[in-house]
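Sharing a structure here in structure tokens format.
Removed: one protein chain of the complex. Kept in place: all other protein chains.
Up next, chain A:
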Amino acid sequence: MNIVIAGAAETDELGKLPHMSTAQLHLQAARNALADAGMTKADIDGVATVGMPGPIQIAHELGITPAWLDGTGVGGSSFLFHVRHAAAAIRAGLCTTVLITHGESGRSRIGAPRPALGPDSLIGQFELPYGVLGPPTMFTLTALRYMKETGLTHEQLAEVAVAQRRWAHLNPRAMYQDLITVEDVLASRMVAYPFHLLECCLVTDGGGALIVTTEERARRSPVYLLGSGESAESPIISQMEDFTTSAAFRRSGEAAFAEAGISHDDVDHLMIYDAFAHVPIYGLEDLGFVKRGEAGPFIAEGHTSPGGRLPLNTNGGGLSYTHTGMYGMFAIQESVRQLRGEAAAQVPGVEVGVVLGNGGMFASAATLVLSNHRP
């Protein structure tokens, strides 16, 4: 049974949308994805989403009575998990067509109270007392160790932001489109040494949705799911086993490549969740595209930039395109656009795309291998 992405769409707008609640972002993305698929809500019998308002409300607001729900919430990678879980559920006969939605008022915080992390939680006892303030002070903690062990330079770290802005420069929907230099990055405000503002992701409002079903039920040329993998490591960054490599990235990537039966040379296009500039460096190495310590020079030499041999984060990524908080949905959306030949910064001849999603701070990861060719 071939599982496909039969519909994919984002909200009409991304960025600063104080006129839309979190639920509205979900629902607009869902309606756009249904239209993209040529389907109606009557075709949907499974619903998956993460966070508030959750799959019950999303199904109810859309008027769907689901036969299958998935509320897997493991951070920004959750939507990749949903695709994988939906594929398994469809193959098991639990449902036929799954709607996966994301909406997040990450910037405007409309209809989306922040979850409180109590002083008796794991992070409340062992990280919050040290003045951490969100991902910029936690996700970033691994970088100095990586730099010491591999020789990655501050300039090479800045090159990640420069390379992704080159893609965003070609994308009218990207939040930031003006080209930048390494000097611009290093001159931007220090957020948490060694990370400058331009090495940190955006905070935006927006949403996206996918429809996963069987090849037979698809009503437009589908994108095939060739393989997937998922894993997790530590719930708090301080307990990550090795600060220079993500075990969850490695395990999820190995599983996805093995199921798809592909090698690295088969990959035409790559999306790696980039909450901060070091994450694509880890992703390139942990997925096995380059050897340890080579990713920084690889990016700095332009291999992931427009015209390079491994186009990476071609929408501009979380650093330049959009980052609502749970960015994984947008990484999948760009992979689908590239495979359909519909991307703003279209790479010629894309047949196989890989998406690596991160959740939390290297806490969870999932990898999808997608193609416009039947497996």
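One rule holds for everything that comes next: contacts are C-beta pairs under 8 Å (C-beta built on N, C-alpha and C of every residue); 3 or more make two chains touch, one makes a residue touch a chain; residues count from 1.
Convention: contacts and distances are computed from a predicted model.
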Identity of the absent chain, which is to be given by its UniProt protein name, from "Oxidoreductase", "3-isopropylmalate dehydratase small subunit", "ABC transporter permease" or "DNA-binding protein": "DNA-binding protein"
Touching the absent chain when the full complex is considered, from A:Pro18, A:Gly38 or A:Pro129: A:Pro129
Contact residue for the chain not shown (choose from A:Asn2, A:Ser238 or A:Gln346): A:Ser238
Residue in contact with the excluded chain [from A:Gly118, A:Gly261 or A:Gly341]: A:Gly118
Residues of chain A (touch criterion as defined above) contacting the omitted chain: 118-120, 122, 124-133, 136-138, 140-145, 148, 189-195, 236-239, 243
